[in-house]
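All protein chains but one are shown in place.
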Amino acid sequence: MDTGTAYDLTLGEPLLDLAQVGRGTPYGEVLRRYWHPVAKVENATTRPIPVKILGEELILFRTRKGKVGLLHPRCIHRGASLFYGGVEDEGIRCCYHGWVFDPQGHCLEQPCEPELGLHRDRVRQPWYPVEERYGLLWAYLGDPAKKPLLPRYDTFENLADGEQLITDDSGVGGGGPALLDFNWLQHWENVLDPFHVPILHARFSGNQFTPEMALIPEVTYEYTERGVRSIQMRELGDGRSLRRVTEVMFPNMRVVASPKLSSGQTNMIGWVVPQDDTSFVIFTIARDTDPDFLRKLRSTHDGKSWASLTDEEHQRMPGDYEAQKSQGPISLHGEDHLTTTDQGVAMLRRMMAKQIRAVAQGGNPPGVIYDEADLVVPIEGGNYFEGDLVGASQTAQP
Amino acid sequence: MDTGTAYDLTLGEPLLDLAQVGRGTPYGEVLRRYWHPVAKVENATTRPIPVKILGEELILFRTRKGKVGLLHPRCIHRGASLFYGGVEDEGIRCCYHGWVFDPQGHCLEQPCEPELGLHRDRVRQPWYPVEERYGLLWAYLGDPAKKPLLPRYDTFENLADGEQLITDDSGVGGGGPALLDFNWLQHWENVLDPFHVPILHARFSGNQFTPEMALIPEVTYEYTERGVRSIQMRELGDGRSLRRVTEVMFPNMRVVASPKLSSGQTNMIGWVVPQDDTSFVIFTIARDTDPDFLRKLRSTHDGKSWASLTDEEHQRMPGDYEAQKSQGPISLHGEDHLTTTDQGVAMLRRMMAKQIRAVAQGGNPPGVIYDEADLVVPIEGGNYFEGDLVGASQTAQP
Partner (left out) sequence: MDTGTAYDLTLGEPLLDLAQVGRGTPYGEVLRRYWHPVAKVENATTRPIPVKILGEELILFRTRKGKVGLLHPRCIHRGASLFYGGVEDEGIRCCYHGWVFDPQGHCLEQPCEPELGLHRDRVRQPWYPVEERYGLLWAYLGDPAKKPLLPRYDTFENLADGEQLITDDSGVGGGGPALLDFNWLQHWENVLDPFHVPILHARFSGNQFTPEMALIPEVTYEYTERGVRSIQMRELGDGRSLRRVTEVMFPNMRVVASPKLSSGQTNMIGWVVPQDDTSFVIFTIARDTDPDFLRKLRSTHDGKSWASLTDEEHQRMPGDYEAQKSQGPISLHGEDHLTTTDQGVAMLRRMMAKQIRAVAQGGNPPGVIYDEADLVVPIEGGNYFEGDLVGASQTAQP
């Protein structure tokens, strides 16, 4: 008799506590304890744009005097969207009956009411605080009583002559659309999964990165003060070994050094920012002398860009996008069979569950900063080459 | 600490009792006490067309002998749609097994049954009564025991030489598609909202109408026998004042005189006809010597038609369509902050709630007519100029 057929299959559940991002959801409340990038600085102008983050739809604009506002879109008066608002010196004017709100939601004017609104100070358009840093705009969507400082990162401080910060929000370097259409956690977990690299990115996709990345590494995982890291050792066969350190930092940061193996501390950090439970964007900041550094990192496949591949080529040369999206809109984590090589994923899930409990009990999750003395976060991720290069004839003897 | 942020936002609910239109819903049953326009007369032909109204899908056709039928689409025999039916002298024949139904749903023939159906008089295709008037076809979807007379309106009676009735079902004059894709009440309420005119239609959209309409009016509101009206006074600065009367009449009529300010009683009336809870059409009848009168009322924006505007231009020059649609598929009325200028909206909502109670208790809602003597409804809406025009030099002194 046949065994193991799908006739008896019962499908496991997703870990919704970890995956969901909305207000009041377990991890959604952890995410709301941190600042998140919402747009590049240059995208906030006098033309309002819609922004979606953590399941919340908002309107972003910059007043004619230069202040950035991030407001609830539904005008508190009668509900027309501030997307159609007119931006003025001090705020944004609703198109329907002309109420004006400043970036903190104060109502400055009700033009059809007597004296422009005798009671206009009694209403408030819901808003969120926004700050600028490193070329991005950051918002805090959490409890005002717990608003932390907006962190700095040593990676991006003390630029040398000719260096600059570069920002990107165009998706996964290996391919896929700018707005990634599946649950963010599938991407974030992937950061602690070094073993997919030699399979997906070398064996399947024709070595997207470097020959060294095709080697199966020796990996150890460690909890850190701010998340989890993996240390991946590869013997390069030329007398050197490569120690590659990859970090995830709470609540959604990815510290992944260039897969093209530039040496030393990583020059870039990414933020995996959920729009809602089934879509996210990635904001990346890099420090380099070449303004095209991030653009040049994008993979090609048989010499073609991802967007120009046919369906058959997408199927034949899958990358992170295809693998992670095919896990489903929200992966059924309960179906996973985690093994020794999935230790990083397991550790991350445990730490997420632990922080959910900590936040629910009123504690602080890792890495929220309330003291200026702690403001600059040290970054350890990078590619570290060890040992001396030997001649090709000695390759076999480390 | 920040105050008024969206972190604590809890969203209010829509007033579904007023907004919903389906069979058995509170206002749906009020709507079903009246006749509604369903199509222009010329659209009922021997080619059946689908018609959707108050959440009900129906098939409209005209027999070869000229009678109009409005039938439930699902053939009572085996369920094929009468959309594919063949129209004959006396009725419509289902394509699947050939049953024939007349406009009252009587089954005239079952061609594959013995003697064309020995028991065909025991079945009935569900139907609704239809009447023609003023160039439109009107249907009554309510309790047959309470079917009122189909009203006449003084506006459209006793046409003078050269005058004609003109009909239109192509949407909002200011822009938008013919089928409006949001809840009908957002549009109907707008009729009692004179203050949006100087903001939305002048300040934002570049004065869609006339300079006079850009003035903020003095407004009073009154309950009438059949609904609510607003009386808007504008001092024109030339010695004259403009008294503009706008009416809503139950259950969904809009009596809005030309915003181009032709003088006297309005020459047009509109019906806001829900297809379902989130879409509606507007039927308008006008009386004029110019058959293009209604077409010429349609707004342009920087000289362009609405349909030819870019996304950026739609955002920059919003009109009724953009403002009302952006309130949501069904506006969250519970979120509104109504002020002195929203008195008309508040009065209308109260009167709707009152009529829901009246109908639920077996009473008649306003304006249903059972006596031929009451058949012609008087219309008061219009633009009334008062005072004498003075010379330009005296403009400042009314």
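Chains: A and B, in written order; residue numbering restarts at 1 for each.
Rule of thumb we're sticking to: contacts are C-beta pairs under 8 Å (C-beta built on N, C-alpha and C of every residue); 3 or more make two chains touch, one makes a residue touch a chain.
Only a predicted model underlies this, so the values are computations on that prediction, with no experimental measurement involved.
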Per the touch definition above, residue among A:L118, A:L332 or A:L389 touching the missing chain: A:L332
Specify the residue from the set A:P129, A:G270, A:P318 or A:G367 that touches the hidden chain. A:P318
Per the touch rule stated above, chain B touches the missing chain via residues 23, 32, 47-48, 56, 58, 72, 74, 76-81, 83-84, 86, 95-98, 104-105, 110-114, 117, 119, 123-129, 141-145, 147
Which chain A residues would touch the chain omitted from the figure, given the whole complex? 1-7, 9, 193, 195-196, 198-200, 203-204, 216, 312, 315-316, 318, 322-324, 326-328, 331-333, 335-342, 345
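Just so we're on the same page, only the chains that are shown with their structure count from here on.
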Taking each chain's mean CA coordinate, chain A and chain B are separated, in whole Å, by 48
